[in-house]
Each structure stands twice: as structure tokens, then as C-alpha cells.
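The structure follows.
Complex shown without one protein chain; remaining protein chains in place.
Entry: subunit A
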Amino acid sequence: MKRLGAALAVAAVALTAAACGSGGGDGGDGGGASGEPVKLRFLSLAWQKESIEANKQIVADWNTANPNIQVEYVQGSWDNVNDQLVTSFEAGDPPDVIHDDSPALSSFASRGFLLDLTGKVPADLQNDIPQAAWDTVTFSDGKSGQGVYGVPFLQESQVLIANKKLLDDTGVRMPTPDSPWTWDEFADVSKKLTKKGAYGVAWPMKSPVNKVLNLALNFGGTFFDTKDGKTTVKVGPQEREVLQRIHDQLYADKSADPAALGMGTADPLPGFFAGKYAIVPAGVYLRQQVAEQAPGGFEWVTLPPLKGQTSQQGAVSQTLSVAADSKHPDEALKFIAYFLNGPNQAKLAKGDWLLPTSTSAAKDPALTTEENGWDVATASAKDLVVAPFLKVNGFDEWKSKVATPAMQEYFADKISLDELATRLVEEGNKVLERYSR
């Protein structure tokens, strides 16, 4: 009680301060026209060293070329960006340009905090990014319409990172983007790679939900069903495929190490380098840490995504959005259009070891080289489709309260697949109901 009270008081003070600040800062009304440069704040979530450098460099270039629109780089963090944004949105003083990812945009869009960019994005940028990527940022506006609430720029796909020597020793077929492993083949290979003290695969499942939901599309599993505007959770045979297959590797085939379950994505790397795990499924960005930390002489390869009925994976994009409360939305869009042009997206993608949405950036030679698996990673972008959960209002709460603990227990073999399905659906629907009121 006291805390909320205090928070509200702080918000009130912040509001007053913001009102005073904007009154004084503009130096009289129409400050922009009288030659004062427009000031934009850009909240960036870049965290890898190369990526922060690329971000700052692009901002600096812009500021030099545009003395009338000065952009201030504000460093944020993925850990708490959404809490931070809620408070700054509520206080009416958000950053003008906001870096976030598409799962977060849905709820901000429906609450009216973000500017609808429909028809405002310059044609060059609009055409450089394929429709599949725009779909990841198209959401309901909380009333009856739809809008585009961000510009998608970096995407992630799930690939396999493998110890080349162990694969060669076993003599398994090397998959290629045109002929990837199927899940069955993957299960076989993992068994062959499992020897005394060494496992074929390590599934780091500290945050299992997005991983499972994105891979489930391999078998057409969507996990959500929307009828007449009402969304419910569904866990049918298609959704169960990937869950069951991973579980089998852990407990039936014993080709996956149960001790890796509690790990975050990067945690299996020491075991991977030591030859304890032959294959680590991971997002393409993990290649950066592998390349940087691998001991001398260690040979590794990036293998293309697995194939179920299809190779489709749910795509989540990093995005740049404009706050609805921004006083200079047009200038903010101009900055975004520059920041995300082909050459800059190539720089950002290289900095974060992710895939650019820009089709011209994807042709950059640095992103198609065989070195560090860039060719395989970039090729996997073609199978990215919009993840169904992106459009679900209340997904974040479903994920943290219901799905994460339930999936962790399932993978730890504490509950059965049926129990998992029941929990995901029953408890899940209760959560989603709060958002449809």
C-alpha cells in the first residue's frame, strides 16, 4: 500500500517536473521554428560491446549530419525496460524513440502508449523490410482497429551450434539449409553422439517458453486460438510434438543432459568446449560468445534449423517505436528511417550477431560469409513467420505465472505431458480472461 502510494506520489512529482521542464526548456512557444534544434531521446537496449559501439556511432553520424534534430543516446537494459517504460508512459514523459521487442509492443499498443506508424514510414524503408517482419509489429490498437507500432529490425532464429570434430567422427550427414535435419534425424544423431560422460545435446531451459513456442511451429503448433475476438490456450497433438521430443531426448533416449535444464542459453558453453555436449540449440546470437570464448583449435559449425512438417519458426523482432506522447514524432521517424537503412542495419546485425530484417542488408557480404556460420544463420531468416503468441494480450503474464514454472516442471520430469497441457490451458485461460474484460 505504502509503496504504491509512494510510487503514485513520485509519478505526480515527475509529471509536474516534466510540465515545468518542457515549459522552460523550449524557451518560449514554437522553439523549433526559431532555430533551436529539436531534441529527441533514444532509449537503446544494445548490450554487447560491438553493438553499443555501432549504435553510438550511428547516432553520432546522425547528429553531425542533422544539426536541427539532435538525438540523445539513453542506455537501457533488457532486464527492466518494460517496467521502466510503464512508469515513464504513465508519467507522460517517455523517450521519443524506443528500442524494445515485438512481444512487449502488443500490450503497450493496446494501451495507447505507442504511435501508430501506418502510412508514416518512408517508402524506402517500408519496401526494404518484408511483410512477414511487418506482421510481427502489427497489433490491435485496443479499440477496433489495427496499427503498426514499431519498425522491426533485428530477428533471431533458433539454430544448432555443433562440435565439428565430434560430428565428423560419428560420420553423420551434415545438414545444409536446403536439406536440414528432421527432428527424427536429430534424435538419431544425438543418440549416436552420446557416449560415456558425453551427451549429444544440451537443452538449456531456464526460460523454456519462447523457445518451445517458436519451435512448435515446426509441427504447426500455435498454442493459442482466437475465435470471435476471444483468445484461449490450446495444447493439442501439434503443440505436444516438440515438448514430447525434447522430453524423450532427456529421459527415453538419454541423449540430452538433464543437468543442463536449469541453464541459461550461454551456460552450456564451457561443457560444449570441453566436448561434454556435442550440440547446443541456441539463438543465432550465441555464435558471438562461441567465437569469442572457444579455445584455440576448437572447431564448431552452425547447423540450420530443424525440420518438422516445415522449418517454420516463430519470429520475434527487435523494434524501434515512437511514443504516442512524443512532441516530435515526425523527426523521430526521420531518425528511425536513417538508423535502420540497409547499411546501418548491416552494422547493427553484425554488432549483435542477429539477422537484419532489411533485405538489402541481408545481402551484405559480411552477413553471407561462411565464417562463423553467417551464411547458415542468414539463410534461416526465410523460415521466420510471425509467432502466434505475439498477438495475445496477456501473454507476458501467462508466460511468467503459468507456462514457465509448468514447463520447467515438465522438463524436470515432475509432471506428465497431460498434466502440463491441463495447467497451460486451464490456468492459462484464467489469466487471459483478465485481459478480455
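Things to note:
In the analysis below, a contact is a pair of C-beta atoms (placed from the backbone, for glycine too) under 8 Å apart; a residue touches a chain by one contact, two chains touch by 3 or more; residues count from 1.
Following the convention adopted for this analysis, contacts and distances are computed from a predicted model.
Per its UniProt entry, the chain excluded from the display bears the name "Sugar ABC transporter permease", taken from "Sugar ABC transporter permease", "Sulfate adenylyltransferase subunit 2", "UxaA family hydrolase" or "Aromatic-ring-hydroxylating dioxygenase subunit beta". Screening A:Ile52, A:Ala294 or A:Ala324 for touch with the missing chain picks out A:Ala324. Within the whole complex, the absent chain has one touching residue among A:Glu50, A:Asp253 or A:Asp396, and that is A:Asp396.
Across the interface with the omitted chain, subunit A contributes residues 1-9, 12, 82-83, 86-87, 89-90, 107, 110-113, 142-143, 206, 262, 324, 394, 396-397, 400-401, 404-405, 408, 434, 437.
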